[in-house]
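Heads up, one of the protein chains got dropped from this complex, but the rest are sitting where they should.
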Amino acid sequence: MKITLTVNDQVYTRECAPSKNLLHFLREDIGLTGTKEGCGAGECGACTVIMDGKAVNACLVLAAEANGAQIRTVEGEAKDGILSPLQQKFMEHHAVQCGFCTPGMLMSLRELLERNAKPGEHEIKQAIEGNFCRCTGYQQIIEAVLDLTGQLEHKGELRHV
Amino acid sequence: MYDQIDQKDLSFVGHDVPRIDAIEKLTGEAAYVSDMILPGMLHAAVKRSPHARARIVRIDTSKAMALPGVRSIVIGDELDYRIGLYVVDKYILAREEVRHYGEAVAAVAADTLIIAKEAVRLIEVEYEPLPAVLAPLDAINIDDPAKPGKAPLVHPKLGEYDHVRNAFTPQPGTNVANYTKFRKGDIDKGFAEADWIVERQYTNPSVQHVPMETHVAIVQWQAGDRITIWTSAQSPYAVRNLFCHSFKIPHKNVRVIIPYIGGGFGGKAGIGIEPLVACLSRKAGGRPVKLQATREEEFSLLPCRSALTYRIKTGVRKDGKIVAQKMTMYWDSGAYADYAVNVTRASGYSCTGPYEIPNAWVDAYTIYTNKPYGTAYRGFGHVEFSWGLERQMDLAARTIGMDPLEFRRLNTLKPGSVTLTGERITEHTGNVTKCIEEAARGIHYGKLTKEEAARQKKTGWKIGKSVAGLQKAPAMPPFTGTAIFLKMNEDGTATANVSLTDMGQGTYTSLAQMLAERLRMPVENIKIAFECDTDRDPYDWQTVASKGLLIAGNAAILAADDLLANAYDMAGQILRALPCDLDHDGKGVFVRHNHEKKISFAEMAAGYAYPDGNGIGGPLVGVGRYIAQGLTNLDKATGQGNPALDWTYGAHGLVAEINEETGEYNILKVCSVFDVGKAINPAEVRGQAVGGMIQGLGTACCEGYIYDAEGRLLNPSFTDNKIFTAMDLPEVIESAVVETAQLDGPFGARGVGEHSMIGVCAALGNAILQVTGAELTHMPIRFEDVWRALQTKQSPDAWIVKSPVKHL
Partner (left out) sequence: MLCEFDYLEPTTLADVLEILGQGDAGVRILAGGTDLLVNIRAGLITPKALVNIKKTAGLDTFAFHPDRGLEIGPAVTINQLITNTEIARRYPLLEQCAEMLASYQLRNRATVIGNIVNASPSADMAPALLCYRAKLTLTSKRGSRKVGIAEFFTGVKKTVLAADEIVEKITIPASEADGKGGYAKLKRIKGHDLGIVGVALHKKQDYIRIAVSASAPTPILAPDFQAKDSPDYIAEQVLAAIKPIDDIRSSREYRRFMASVFVKRLLEEVRA
């Protein structure tokens, strides 16, 4: 079947098997490999993208269902080679280690920030509850968002004793 | 290599420099092997055993082969190659017999993954199920593990397998893949001296690493046995070396390329699916083949952390001094020895913990069973034994009526102490006592704060506190080495090539900081090439053991010094000065007493050219080589020797609130302290401290393999094998460092990648114990386990085997 969708403001029309999920469509048919597959079963959130304004696990959306949809992926986050403020804060706060969960994490948070410009710590945690990160322990990710939204009381630090 | 430099005189080391790989990871541009597609690439899938142990009667691949789009199928019978890190015991695909649930018996490469999976479905395998050996203690002759037992043998041909003889001792005719022992002092005398003796058994299950990127490899086996391997692995040279040994192919023919890695945690330390994918490519006429494990395959096709059953017997004097400890460890290796034999050895020489025990006796066995096999896992055995050891410390302290913190402080290793293997601790080794004290201070040990008291009153949930100590040295060959190539670019920036990998732990950023410090140029001017390539990058043993920062850090300093020496040589000629009168800044070399006389790195990068065209010097490069110094193999009879490159000490203080009725608990605070020697990048150290601690709490609270009575894994996915999410964080997390400089560490630093995971499980168990009396001996600690322990409320008396008072 033929589908047309808009990804990061670019329109793509492709032939697509009805059984293909949006994740594989983005990675294989459009070549946007920033969105990762961590489990294929909606548990880990590595494949999180924003579809019509909502964070979704791209592994549990058929590409066919996204026909006509507006999709945003990690590749749309930086503009003209400049990191977005959210990405900048991730960098500043060392919120990235292996980087495999990062694209999905960013998309969950991007969607959060669009519905809530000043999310509290609990709301941040809820928004990324479905995004597994095995490296960071989440702390520096949460601090990055608190800092971005002007709520970080003191910068997380490694105390020297 | 440590020069005492005050932090205020360091421009890059000791600063929160942003990760050098942050941008490509934040934009999604970093390409992992799972993102790669090569021209003509085929996709592979694996047929796996539904049985824990069975004879393979017949494999029929005809229907699968007939499926359009299938390009190659391999089965075990045609692959007479054995692989093994330390004991060469594993075929690429099971032959004659399957040895664990999920083991690969056949594999397919096809045009698409859908076709490959359909072909796998069409492969018919007839099995004759055999009685499986599942429990490690049933697998051996428990009275004398060197003698045959009653259980069937997982490897009847163990005696024929090649193995690393100076470190490991398999016991042919038994299921013991390795036996390691340690003897220090006089154990009988020690126990005789003890006023109290407590003895208890502890258990931990197998655990999955859960890197977010599952194992994936692309291999192309071209004509003339020229092979290229792209793989998500930790150690390019280990993959190449083990691959070449198995296939008897010259090392020069095999190229291993490792780009960005989506986490490893030990699960990608050695060799994995690469040989299988290679065989599929060879049979498919040299087309590249890609195999990516599904999340479910991560749990049982690929290895896990070994389960452990162990007994600890501790003798303590009335004054609180531990005088004797006997520990017997039964490591459940699963079907293959892989790293488990070395986990056994490394945990053996560490298992007295950060404490001085004058008389110690350790017997450690690696036992084959018919389960998915164990491999390296962050902590390399220490997470496992520290659970029991630190629980035992609290048991012993309570038994003699001493505060557990005071008891630990009394027994810590201090300058002059001697370790289990006979190494003398100095004031430069690190300060575990301080770590323990600071962790205690961080949680207000021994009392409730005003807020905590109010909370306890309001909720009725009891608040408990505990501190656990920890320590670990790298488990590695005594001669572990690495090298770094450093190249000055034509514009005066520099690029380094290493084959230590950065799978997220951040070592590359630290290396860049050290190079920057030495070259005196901004970190932004330095690149560590992120893709490792054995055809291009110099040797590194493996990216494991928390040794990368120390060994590669030293190599980086030496590479910078070598490059500078070459630059000074050239500059001396150009500036007509003796090298001893030269100095440099980030731009180039100048004459110390005449700053006007200078020459830039850029002008020398390709060799210097005089105005008339004459050239001198040649391209500006540096080579740094470093190898661990002064370490020895261990004596096989006593375990005595010097195995430890460096000891990183630490401690976790933990606060938990527990519902005594239901066993539910919340972790309120964790304060972790490590003696890292020097925090090269404090923010990255914190990332390791928090990340590992959370992974440790996952192990403590919810992770672990569950099997049925036939050895089938019941929870091979995230549905029933949960890991911690952002919602699971302790309410407060604090991380701190002590900096006792390591004299052979770069800028005094030692590794800390694994340590944060160690000991936190026991800290949780001890905090629960402290206020509820729930005695827990098995990880993970589920609410139900606490509830059950609270039902029985065993008194410590149950484990006292010797007492100065007559109450037994």
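Going in written order, the chains are labelled A and B, and every chain counts its residues from 1.
Going forward, a contact is a pair of C-beta atoms (placed from the backbone, for glycine too) under 8 Å apart; a residue touches a chain by one contact, two chains touch by 3 or more.
Here the structure is a predicted model, which means the values were calculated and not measured.
Asks: By the document's own contact criterion, which visible chains does the hidden chain reach in the full complex?
Replies: A, B
Asks: Which one touches the absent chain: B:Ile114, B:Leu448, B:Ala529 or B:Val623?
Replies: The missing chain is touched by B:Ile114.
Asks: Among A:Ile30, A:Val61 or A:Leu158, which one touches the chain that has been omitted from the display?
Replies: Per the contact definition at the top, the residue touching the missing chain is A:Val61.
Asks: Residues on subunit B that touch the omitted chain in the whole complex?
Replies: Answer for subunit B: residues 113-114, 117, 661-662, 701-702, 706, 714-715, 719-720, 722, 724-728, 782-784, 787 touch the chain left out.
Asks: When the complex is taken as a whole, what residues of subunit A touch the one chain not shown?
Replies: 1, 17-21, 24, 40-43, 45, 48, 54-57, 59-62, 64-65, 108, 126-127, 129-130
One rule holds for everything that comes next: only the chains that are shown with their structure count from here on.
Asks: How big is the gap, in whole Å, between where the Cα atoms of subunit A centre and where those of subunit B centre?
Replies: Using C-alpha averages as centres, the distance is 29 Å.
Asks: Using the touch definition from the top, list the residues of subunit A that touch subunit B in their complex.
Replies: These residues of subunit A touch subunit B: 27-28, 32-41, 43-44, 46, 73-75, 77-78, 83, 87, 90-94, 96-103, 106, 124-126, 128-142, 156-161.
Asks: Using the touch rule from the top, collect the residues of subunit B that touch subunit A in their complex.
Replies: Of all residues in subunit B, those touching subunit A are 16, 18-19, 21-32, 34-35, 37, 209-214, 260-263, 265, 294-295, 434, 438, 503-506, 673, 679, 682-687, 689-695, 717-719, 723-727, 729, 733-739.
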